[in-house]
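Selected chains from the complex are presented in situ; the others are not included.
We call the chains A and B, going by the order they appear; numbering starts again at 1 in every chain.
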Amino acid sequence: MKEIKPIKIKKDMKVSELVEGMRDMGFGAGNIYRASEIMKKMFDDKECLVFFGVAGAMVPSGMKQVILDLLDKTGVFVTTGANLTHDLIEALGNKHYQIEGEINDSELREKGFDRMYNVLMENSVYEKLEDFFRANADEIKKCKDIKEFLWKLGELSPGEGILKKCYEKKIPIFCPSIADSGIGLMMWGLKTSDKEISIDAFEDMKEIIDLSWTAKKTGVIYVGGGVPKNFIQQSLQFSKGADYGIQITTDRQEPGGSSGAPLKEGISWGKMKKDADFVDVFCDATIALPLIYAGIK
Amino acid sequence: MKEIKPIKIKKDMKVSELVEGMRDMGFGAGNIYRASEIMKKMFDDKECLVFFGVAGAMVPSGMKQVILDLLDKTGVFVTTGANLTHDLIEALGNKHYQIEGEINDSELREKGFDRMYNVLMENSVYEKLEDFFRANADEIKKCKDIKEFLWKLGELSPGEGILKKCYEKKIPIFCPSIADSGIGLMMWGLKTSDKEISIDAFEDMKEIIDLSWTAKKTGVIYVGGGVPKNFIQQSLQFSKGADYGIQITTDRQEPGGSSGAPLKEGISWGKMKKDADFVDVFCDATIALPLIYAGIK
């Protein structure tokens, strides 16, 4: 039990000072500090393998660089097909856009923009994506599991991004729901003309389970829940349970889904150690993750 | 613009009367009625193919029968690996349990119970699951895509449930993230001893896209968002956009994820027709879906 001390905002205050000031606050602010402290611990612990799971349209919202920076510290990456599709779309030279004020979706449809809350993307980006897949079909068809396929996309990608970095740094990247994405649609396109393409849905499970099984200690960072969180959690059942944990989600626990389940629920499953160091952060990840990460820079 | 009329709760009132009474209410109650009205329309429309997407641990919470009943009315089913694993677990004779009051996850761990909010499952259920997969390995290894594999599980399943019904009624069932589940773990187990097993991650996309492409009209029912919603939505980009839509979710739209995105966002993408009949229901699905469905019985 520590005394609450009011935070004082100063001119030219550093983000690290702001987060430090949140140490003595309650409610969400205290949890931001705590997440930053735990992130530092898991990154500093040489025995700890960090599993980083990212759901939600993080790339379109401008979180790509934060993810790239965190990939230098984390050992395993799991994300959604959507994030990787948007990553590839940007690597191919396309942009995402911010909008404000009243939204008219019918008008956006006519103008050729796809909306994700207050972010837009031109629907025409799919053309470049198709060109990329067609041009690289011969290389792609050699891939036999999803991780290999994603690394291949990173190798072939002409621009910087998550796929490129995971390939170059040999970061194990998993995306069990890859069919559920623009990339999935492209693969469906290739397969209609080439029956030989075959990427196994279960093959790379061995690798993430091995990583979990052999790690001395494990840490988890879950952004937004979804398949990335759940896929890491199920792999962690083959570990001794995570030693460190950070979860950033705005989902509720009451409707019973994995995305809103607090980390402590994982103790019952053996996904989290009972005396692990962990915190649930209830906050939009585009606000919380930059803050938490800045707190350890 | 219709007049609000206060609902009157009567003795022995039928659920259909309750929902009917919600017609003249505002806020969430009005949306329950509206969802029931739209469900009736899409089920009555002979030209309409209904895509039913279910995320969240619906089977463990006691929603299996409601899903089974709705499968009689819907033409395509997409769900998570977790739901199907829990369905198979029940088909193999295991149970889920309800708890109340203070929860001690460390204690649950010691007693061998896995928790999902206020629902428990014995961790030992995985043993029967393993036995089932081992006993049926020869049959399972013949499957080449996920839908075929899921129908096979339904065929082999010794008990009633979603998998069994989808197989028996030949309901197209999709689960792109099947690796992310207990069933996925079982497949990983089989694959360690049998290299021939190979289930393609993208193969059955053709079928759901064809179903979307050829349907005269389409309707969607999304429970909880997640991969099931997104996978249906991306297939609907090959349709003229859905004509009817019901979404039940408690997720927020502000953090930009698909699960919390209101249905109208889909208009920009062409996933929903601009003049479609649709409603977003902000409610726990275990409360909302029984009500909405009872409203049309």
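Everything below uses one rule, namely that contacts are C-beta pairs under 8 Å (C-beta built on N, C-alpha and C of every residue); 3 or more make two chains touch, one makes a residue touch a chain.
Treat the numbers as computed from the prediction; the structure is a model and nothing was measured.
Q: Taking the 2 displayed chains as a starting point, can you state how many identical chains form the whole complex?
A: Of the complex's copies, 2 are shown; altogether there are 4.
Definition applied: only the chains that are shown with their structure count from here on.
Q: Quick check on the complex: what are the subunit B residues that touch subunit A?
A: It is residues 55-57, 60-61, 82, 105-106, 108-109, 113-120, 123, 146, 176-182, 184-185, 187-188, 191-192, 197-203, 205-206, 209, 224, 226-227, 230-231, 234, 250-259, 261, 264-270, 274, 284-286 of subunit B that touch subunit A.
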